[in-house]
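Every protein chain of the complex appears in place save one, which is left out.
Moving on to chain A:
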Amino acid sequence: MSVSGPRTRRAGAFDIRVVIAALFGVFGPILLGVGLFGTSDADLEKSDGVNVNLWTGAGLLAVAVVFVLWAWLRPIVVDTEAVAGDERD
């Protein structure tokens, strides 16, 4: 981290939204895969015919995309002097 002028830097990979997106980005495909290839009839019967893994996996992937976009469009600036100025959240 280079210090020049006011001591601020982007949260980058430490941005919580990126962390959430990363986690859901791993969970989503696993659940999708289990939903597509690993679902037995007994599993389907448990949940009354709904493929829960498939739908949740797709949902998680969608959420991951939203978080990445959000973090990318509105980055968090970590202000090390705790002077927030006109920063938004």
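As a working rule, a residue touches a chain if its C-beta (ideal position, glycine included) is under 8 Å from a C-beta of that chain, and two chains touch if they have at least 3 such contacts; residues count from 1.
Just so it is clear, contacts and distances are computed from a predicted model.
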| UniProt protein name of the chain not shown, from "Iron complex transport system ATP-binding protein", "Na+/galactose cotransporter", "Putative zinc finger protein" or "Oxidoreductase" | "Na+/galactose cotransporter"
| query | Mind pulling the chain A residues that touch the left-out chain? | reply | 14, 16, 19-20, 22-24, 26-27, 30-31, 34-35, 38-39, 43-44, 46-48, 50, 52-53, 55-56, 59-60, 63, 76, 78-80, 82-86, 88-89
